[in-house]
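Apart from one protein chain that is not included, each protein chain of the complex appears where it belongs.
Let's turn to chain A:
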Amino acid sequence: MKKTAFLAAALLAGTAIGASAETLRWARAGDSLTLDPHAQNEGPTHTLSHQMYEPLIIRDMTGAFQAALATDWAPKADNPDVWVFNLRQGVTFHDGADFTAEDVVFSINRAKSENSNMKELLNSIVEVRAVDDHTVEFVTDGPNPILPSNLTNLFMMDKGWAEANDSVDVQQVEAGEKTFASSNTNGTGPYKLVSREPDVKTVLTLNEDYWGNDAFPLDVTEIVYTPIQNAATRVAALLSGEVDFIQDVPVQDLNRVAQTDGLVVKTAPQNRVIFFGMNMGADDIENDNVEGKNPLADVRVRRAMSMAINRDAIQQVVMRGQSAPAGMIAPPFVNGWTEEMDSASKTDVDAAKALMEEAGYGDGFSIQLDCPNDRYVNDEAICQAAVGMLAQIGVTVNLDAKPKAQHFPLITNGETDFYMLGWGVPTYDSEYIFNFLVHTRGSDRGSWNGTGYSNPELDEMIVSLSSETDLDKRNATIQAIWDVVQEEQLYIPIHHQVLNWGMAEKVGTEVSPEDDPKFKFFTMN
């Protein structure tokens, strides 16, 4: 059935072949952090990888599952612990090598390895085995009903290419390592890498041998990607026609862009929440003025800090309405989100002061806030606003804003005491948040948990989620974990982001809630 539909689509699309070459000039605030597809679990990094590499299952521009390198997948009838994936036939990598089951086994094992930043998504997988050239079995530790949604950003690499180029091990980004795979690509995707100068310019060109050449619009034949950090420069580039598509129109310039002839702004709520993390686990933190103890270890201090943040003011002034104040660190798209928890944040400076007094910090303390300045919408301005709000309860904040390439390693290396982070949830399930942000930092979970928080009981509950098949029971556990996260004020939620894509009229696309344009779906008229 699937095959005939595919053939029909191929025949229909066949008439469109011969469309003229179209270059899409694309800009956003920040660049991809690396080309190694398993080294950084970060939005813009995956977005660039998606053009060149492919996962088994992809989410289309509306967020719905679509077959990519796998044509279909289902748990084995006689054993719910095994997922069977049938792979697409006749797919080749950019260098001409065939895509086979061996490559899937290699890629999944690579993504599960020590240095990988993707392993939290795969820790329920015990074994991956090739049944034949185009069938793969994933053996999980107990049944895992949500396994497919964990695979949408897990890219397939060519085993032979990785071995030949000394890239079997995942690049260690935090250690500043450079590998062949961090600056070269060999995927199965619709676009091939032509040239790349990190933070300056990346050029991709259409892969003529792409398996989906007839199944997707593929109107864009060349992509020129230039990160432009400065908001005014970025919007000027769009207004002047220097670029065709920007992913982050500054909120103050929405009207201006929308009212310009030939340009459109498309808006959608993003599957991403912005929050502050606090290093509560350390005995004494580095960058504060309190000696011998850690003020953030006291939950009253954390609650007071959250109460000092006026989220409505941030929404109205800094974000100009382009955000929704948050009370939990899960976006409304996610299983486990409740309206009650999401409206839990209250601003109350007097109560916050009282809490500080009660915790013994009536005179306040000083601390450093690490903040990115090229990742989230108005990230630095939000941090600056927080500096003023926290000053009202006596917390003196030194703001250090820097590009994300320097900011993120501080979190993954545990070198920051107070930081801003945004988290999108590509699996649409709370487990993803818990695995990365709540579980104790260890070898296979908690890699983005910069709080130093460790609760063995909670860890056990988190681990149990991956093999719980009774959905009601699983949801009850998720709720129980959220209760602890909220009670402990593990993070200070700020808001849910709203996406504003600005583009020339000729560019046709929907806004994906993950903020990850996949250009094979784009039309150009």
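Some observations on this one:
The rule we apply is simple: a residue touches a chain if its C-beta (ideal position, glycine included) is under 8 Å from a C-beta of that chain, and two chains touch if they have at least 3 such contacts; residues count from 1.
Everything below uses one rule, namely that contacts and distances are computed from a predicted model.
Taking the options "PDR/VanB family oxidoreductase", "Fe-S cluster assembly ATPase SufC", "ABC transporter permease" or "ATP synthase gamma chain" in turn, only "ABC transporter permease" matches the UniProt protein name of the chain that is not displayed. Of the candidate positions A:158, A:219, A:253 or A:459, contact with the hidden chain is made by A:253.
Considering A:228, A:318, A:341 or A:481, the position touching the chain not shown turns out to be A:318 (whole complex). Of the listed positions A:400, A:429 or A:459, the one in contact with the omitted chain in the full complex is A:400. Remark: the omitted chain is touched by one listed residue; of A:287, A:338 or A:440 this is A:287. Of the listed positions A:39, A:57, A:91 or A:235, the one in contact with the omitted chain in the full complex is A:235.
As for the chain not pictured, it touches chain A at residues 230-232, 235-236, 239, 250, 252-253, 255-256, 286-289, 310, 313-314, 316-318, 366, 368, 373, 380-381, 384-385, 387-392, 397-401.
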